[in-house]
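Shown below is the structure under consideration.
Omission of a single protein chain aside, the complex is shown with its protein chains in their original locations.
Chain lettering (A, B and C) follows the sequence in which the chains are written, and residue indices restart at 1 in each chain.
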Amino acid sequence: MISSSIFNDLVARIAEAGRSLALGTQATAGDPLALCERLLSGKGEATGLAIAQQVFDAYGGLDPESRQGFFRQVSERFGVDDGALEKAVETWRQEGSTAARALHFASEPRSQELIRRLNRAPGGTKALVDMRADLIDAVAEDATLQQLDTDFQHLLASWFNRGFLELRRIDWSTPAAILEKIIAYEAVHEIAGWDDLRRRVAAPDRRLYGFFHPALSDDPLIFVEVALTAALPDAIRPILAEDREPLEPGKATTAVFYSISNCQKGLRSISFGNFLIKQVVEELRREFDGLTTFVTLSPVPGLRRWAEREAEDEEGLLGPEQRTRVALLNKDDPAVVDDELLELAAVYLLQARGRRGGALDPVARFHLGNGARLERINAAADLSERGRANAWGVMVNYLYDLKSIEKNHEAYANDGSIAASTAVQRLARSSKRSSVHV
Amino acid sequence: MISSSIFNDLVARIAEAGRSLALGTQATAGDPLALCERLLSGKGEATGLAIAQQVFDAYGGLDPESRQGFFRQVSERFGVDDGALEKAVETWRQEGSTAARALHFASEPRSQELIRRLNRAPGGTKALVDMRADLIDAVAEDATLQQLDTDFQHLLASWFNRGFLELRRIDWSTPAAILEKIIAYEAVHEIAGWDDLRRRVAAPDRRLYGFFHPALSDDPLIFVEVALTAALPDAIRPILAEDREPLEPGKATTAVFYSISNCQKGLRSISFGNFLIKQVVEELRREFDGLTTFVTLSPVPGLRRWAEREAEDEEGLLGPEQRTRVALLNKDDPAVVDDELLELAAVYLLQARGRRGGALDPVARFHLGNGARLERINAAADLSERGRANAWGVMVNYLYDLKSIEKNHEAYANDGSIAASTAVQRLARSSKRSSVHV
Amino acid sequence: MISSSIFNDLVARIAEAGRSLALGTQATAGDPLALCERLLSGKGEATGLAIAQQVFDAYGGLDPESRQGFFRQVSERFGVDDGALEKAVETWRQEGSTAARALHFASEPRSQELIRRLNRAPGGTKALVDMRADLIDAVAEDATLQQLDTDFQHLLASWFNRGFLELRRIDWSTPAAILEKIIAYEAVHEIAGWDDLRRRVAAPDRRLYGFFHPALSDDPLIFVEVALTAALPDAIRPILAEDREPLEPGKATTAVFYSISNCQKGLRSISFGNFLIKQVVEELRREFDGLTTFVTLSPVPGLRRWAEREAEDEEGLLGPEQRTRVALLNKDDPAVVDDELLELAAVYLLQARGRRGGALDPVARFHLGNGARLERINAAADLSERGRANAWGVMVNYLYDLKSIEKNHEAYANDGSIAASTAVQRLARSSKRSSVHV
Partner (left out) sequence: MISSSIFNDLVARIAEAGRSLALGTQATAGDPLALCERLLSGKGEATGLAIAQQVFDAYGGLDPESRQGFFRQVSERFGVDDGALEKAVETWRQEGSTAARALHFASEPRSQELIRRLNRAPGGTKALVDMRADLIDAVAEDATLQQLDTDFQHLLASWFNRGFLELRRIDWSTPAAILEKIIAYEAVHEIAGWDDLRRRVAAPDRRLYGFFHPALSDDPLIFVEVALTAALPDAIRPILAEDREPLEPGKATTAVFYSISNCQKGLRSISFGNFLIKQVVEELRREFDGLTTFVTLSPVPGLRRWAEREAEDEEGLLGPEQRTRVALLNKDDPAVVDDELLELAAVYLLQARGRRGGALDPVARFHLGNGARLERINAAADLSERGRANAWGVMVNYLYDLKSIEKNHEAYANDGSIAASTAVQRLARSSKRSSVHV
């Protein structure tokens, strides 16, 4: 909205500002760190938008190594004001908890205000999300950057609060600029091109919904793909098949969430999926009277890796027979029947736990944390290369039953109890121990 | 967007939750404090939206006194976690500044997370803005609530970051629901009804622009009214006159900002005006080639009160003759000529300073802080009751000259130097001392 | 859309074109007739848009008398091509009905192509509608213009075909520019200003719908006002009352069409009301499950005038006692009880017929022609000055019952049978003769 002309006027003056810090070879593109100092030091806001824009331009000219250097310097220079903090701690020592809030504000790192001022530039929010995507990579190389990442994450989580998100249906009347991002972002079952996309958004028994933020209006944050079916699905192929007959939506009883994809790497660890699923359930209930069942068809990404590890561990969750089975499965030995594979999967999903006591499988952790129930495990459900490599083709249905979501969620949150159907529980009964709740 | 049906399902369960805290007589409406506890304690988000909604409903049922009680208890109960803070301070003592960021996050009062979770409800942002309007009143009664208000202000300032605001032109094709708010919110020169509004937004030589936030899409945050004229205006009446001849916009040389109104009491101290004026300047420059001058026609709200005080003070800024003049002005004595009144105003605007060294007059402080120049002082410019009561009818033109905004702003920010035209400086020359910069 | 620059280029050339016909004193504004000739004679379309625009500009500069002269000349000059018609008749005589279509096209008056070419100008459709409004006035003065009016009406009816109309709900989020037209156009129960309008469009139990044409997107063609109520209404005041309590819409059983207004004089005799009512019935049924009854509350504009005439006519529809009653009613004599007034109205509505056999009352004719049933007649229902002057305060409910609309419509269309409730039929039973069908 802000036109470039006012920026041009200002850029001339900004260019005169000293460039005290060399960050490599990008001297010509402006020194982003010096610009950041200038942005923060300005007592007023006269030229703030222009300087923020300059920071993004200068940053854009940096190579990955220089970006890492930039992050390091931002983290160091724009930290907490030690003197102010010292004083605030002193006051808090004397006055007690009434001074704790003041201590909080006194200890805010300057990087947070920097990020807020950068956000003022046109397109600033998207630029910050992309900057954090770089920062995530940089943290992997240099753990000390974790602190700066916490600042980014804190502010982005606040700005991408559920209250600011907008649910939109994506269909064939959606602008191509958004649809092409859906193709690019789909992370679970790849979209093969525009024809495949058309089948997923334009067929009468298909839906695709995404969350959008007003400041990134052409860029989805997360989206979910839905198939309307007449029964609980036990495999992905029939859902994606090119030549399938669409179901008349009025006859659908079941809404299947068969793919959920996060779109913005820079928003990692900021969670939208739970809200998205629940709001889409609402939308679908309102549109189709006949829907009674809301269920996922989900991958089990960690099954095989876990089983292979367990196969080596005599003290683990698997019995000797089950451990043998793992090797046979890896050889595609037809001696292993489906039920034996399902049993293995049931043990994994119900008993294998992460460090904090939740389900080990990340997809299971997500849906169980949302209050869903582990409804059914399906063999030969995803025969793609990835489906076989990760889980010997197994997929799972998690059921979203509005009446028990709350209870399931609380039980899982309180003591890790996993809601599962009787059939799934029975599959796991031969295992050594169990923490299944009914 | 979230429909009420899922809420209804959940409300039944929520209603069973104990109500441990009585806040007065509104027992039937639900106990907002208990709901807040529940909202914060929930390990997951299964029913978060519903509980947030419940909090607003319950809060809405409280009378003003109970609201103050509610704020007091929120402030006390949802403060900083003392234990965690103690530990973080300890670590910081040992590890030094690398632990300062952790200290900051450890000292975040729980009220901030509470506010963030409340924001998730549909309409939550507007509800929080309105809640803060109540809180501002409550602070006036009970200064200890200032701390909670700081939490609100901190988050609202972050959420209403310039980067999230949208500039919109308000005209006669704007929905009535928004226009009626413009009528209600206009704070400087009252809008007498729909006909008056029509003149201000639909005449070819009039413009009205506002900032909007996506979460309050029908509710302006601030707006500015603009008149396109052929010369610097010296009075408000010709601008608002019912029967005036509109100027052909192509012939305009001057854009006059004759009224700026903040709309949301709950956003007090969060400043948008500077950004608004500068962006509107851009919009107008783009639309009308002929515009060369961007200027305000502003009130001088503190002139008379200041002068009456100075008249009593022999050690003040006014000489004896000037002090006498104040009483004559209060009697409408025709012996005081315009130039004598203007001289008094010039002394006030250029020399009277607030505690922090800025201009004493709040309107002057705003425009000078933005980098504008005090261009002209006009007598008999606002003969309304308020104009006479506050400033004996004086109004001021502040000039927004893009080429000198930056310099003016910095000089004012650094040492309080006020940019003023030669004519205004000359008016103040007879006064005792001066800090005018040229 | 078309910018003015290309017009400016062309206007210079057009100005050189001769002005052979003087239409009065508006020589300076361009001669619309000469421009029309030029518009029609152009073999191509190179400058057609510009010339069409010129015609409207020139026409706009004419005074009413000159407009009448303009219409007269258009009618004469741009009539049927006599030679071509003569030839086509000849061919038709020889070849018979296969040549009839060719005869039709050969006899098209040139005024039709002129109107089509004028329509191409930006805003041309609205300009033509307004031109026809003038023409309707001119016809009243000069019946020979009826022929030209038939051309206008023919083309406008074709262009305002139901298939091109868009139903829109008008509410408080509608642009003020449209709302102000609703205030101006309301023809049945005057809207007293913006507050009154707000009550009619923004109350939860009120609706207002209009038909729009894409070429007049800010200008309604016709609109209907609806009240949602819990019972059949028997008076207009409670519906329009300022201080009434709104009904919760979910509790409404009845939708009352209490006002229908045509907006464009230039579209006279082109009928939209039937389509509008039926589509609004659909909209309301979809939105509110509880609605079972769709009914009007309608004026009886011709009752009193008819009764006064009948009172003089011993051979008419009224008996001697009824005839006496008319004079008493005109004196507000309390001796006339409601039932006697209702009886008079029933005779009028069921038995008084126009020249073509339809109901004499225009409002009755409209609703009965749509297939509605005369459900109830109400005394003291409209005590406004107009309501008393036209119908001694009587109003009528016409019932739109989807199941019988078709049957009612056909019966009325075939032999003039009027569908009426038993109660209304009984009211009329004492009259001399009856053509009521059950």
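The rule is short, and it goes like this: a contact is a pair of C-beta atoms (placed from the backbone, for glycine too) under 8 Å apart; a residue touches a chain by one contact, two chains touch by 3 or more.
Bear in mind the structure is a predicted one, so any value in this text is a computation, not a measurement.
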Chains in view that touch the one left out, judged over the entire complex: A, C
Residue, one of C:G79, C:P249 or C:G319, that touches the chain absent here: C:G79
Selected from C:N370, C:N397 or C:Q425 as touching the chain missing from the view: C:N370
Contact with the hidden chain (one of A:Q146, A:T174, A:T253 or A:S404): A:T174
Missing-partner contacts on chain A, residue numbers: 172-177, 179, 193-194, 198, 218
Residues in chain C touching the chain absent from view: 1-3, 5-6, 9-10, 13, 43-47, 49, 79-80, 82, 85, 89, 92, 97-98, 100-105, 107-109, 116, 119-122, 124-125, 144, 147, 150-151, 154-155, 158-159, 161-164, 166-167, 214-215, 274-275, 278-279, 281-282, 285-286, 369-371, 402-403, 405-406, 409-410, 412-414
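The rule we apply is simple: only the chains that are shown with their structure count from here on.
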Lowest number of touching-chain links that must be crossed from chain B to chain C: 1
Cα-centroid distance, chain B relative to chain C, in whole angstrom: 51
Computed distance of Cα centres, chain C from chain A, in Å: 58
Two or more partner chains touched - positions in chain C: none
